[in-house]
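Partial complex: the chains shown occupy the same locations as in the complete assembly.
Read from first to last, the chains carry the letters A and B; within each, the first residue is number 1.
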Amino acid sequence: MLLPTPKKFTLVAGAAEGATPLNAFDNALLISGIGNLNLVRVSSILPPAAQFVESLDIPPGSLTPTAYGYITSDRPGEQIAAAVGIGFTDDTFGVIMEWEGHGTAEQAEAEVRRMLEEAFRARNLRLSHMMFKSAEHRVERCGCAFAAVALWY
Amino acid sequence: MLLPTPKKFTLVAGAAEGATPLNAFDNALLISGIGNLNLVRVSSILPPAAQFVESLDIPPGSLTPTAYGYITSDRPGEQIAAAVGIGFTDDTFGVIMEWEGHGTAEQAEAEVRRMLEEAFRARNLRLSHMMFKSAEHRVERCGCAFAAVALWY
């Protein structure tokens, strides 16, 4: 028996300030709607036949396999961003890529798009379509930008 | 079917020297009593109704969801510390925060306390009480301070 393979997914993103980097991260998760889950970080495959669901509806504390990117910064004025993307095939698994860094949400998504295109070339798979989610943030004192694909059952 | 949500928890902490940073980490885990488990790092919710148990009694190699903070240093004389804390509500999930850095165990716990207070304000939840565990260490050659909340079943 394997660990169960996730059957559902959604994309979330958010940005926030916090008193510490971990609080900013926690607040960005809350804004993203997944702040009360136990994220288990995974690299980075959308299981075959996984179904898109608009929003998570699982109990607090659930162990939630999640592919995510994030950046925290305590330099006032800095523009930070994070994005995730999923590349889909017509009939098998998909690939998830994430990016975080300095820039806008639009730039972050453009980076993820290029990463997905390379990931599909490397697998010799046909890329049928993509989904993206991103967040950007201008740091006041201590901020975090976060983007994730959450996987569940 | 979700991954099973943990039902038990404990707090552990420890510090140690090692020949390499990873050995120092491994030795700090052994001193903490969780060195023979497979830690799966999670962010950072205490599931509702989880029960405090004084010590873990699970077989070696068990996959163990764990929220942790740690720091390694190879600068002799440096004072390092790590702390975890849990903020409890009266009737639902709790929040786990961790801190690691330069300072004493007391300072590490004070940081975690402030982080928990902010996490509860952000959730608009009433903080009923807190638990902490921390470790501090004066580096000889290569050291690690580690603190964790382990979750199991």
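Note that in this section a residue touches a chain if its C-beta (ideal position, glycine included) is under 8 Å from a C-beta of that chain, and two chains touch if they have at least 3 such contacts.
Just so it is clear, the model here is predicted, and its values are computed rather than measured.
**Student:** How many copies of the one sequence build the whole complex, if 2 are shown?
**Tutor:** 3
Everything that follows uses one rule, which is that only the chains that are shown with their structure count from here on.
**Student:** Rotating subunit A so that its CA atoms sit on those of subunit B: what angle is that, to a multiple of 5 degrees?
**Tutor:** When the C-alpha atoms are superposed, subunit A turns by 120 degrees onto subunit B.
**Student:** Report, in whole Å, the distance between the mean C-alpha point of subunit A and the mean C-alpha point of subunit B.
**Tutor:** 25
**Student:** Could you list, by residue number, the parts of subunit A that touch subunit B in their complex?
**Tutor:** 3-4, 18-20, 22-23, 25-27, 29-30, 35-41, 58-65, 152-153
**Student:** Okay, in this complex, where on subunit B does subunit A touch?
**Tutor:** Contact set of subunit B toward subunit A: 1-6, 40-48, 50, 65, 67, 92-93, 95, 97-99, 111, 114-115, 118-119, 122-123, 151.
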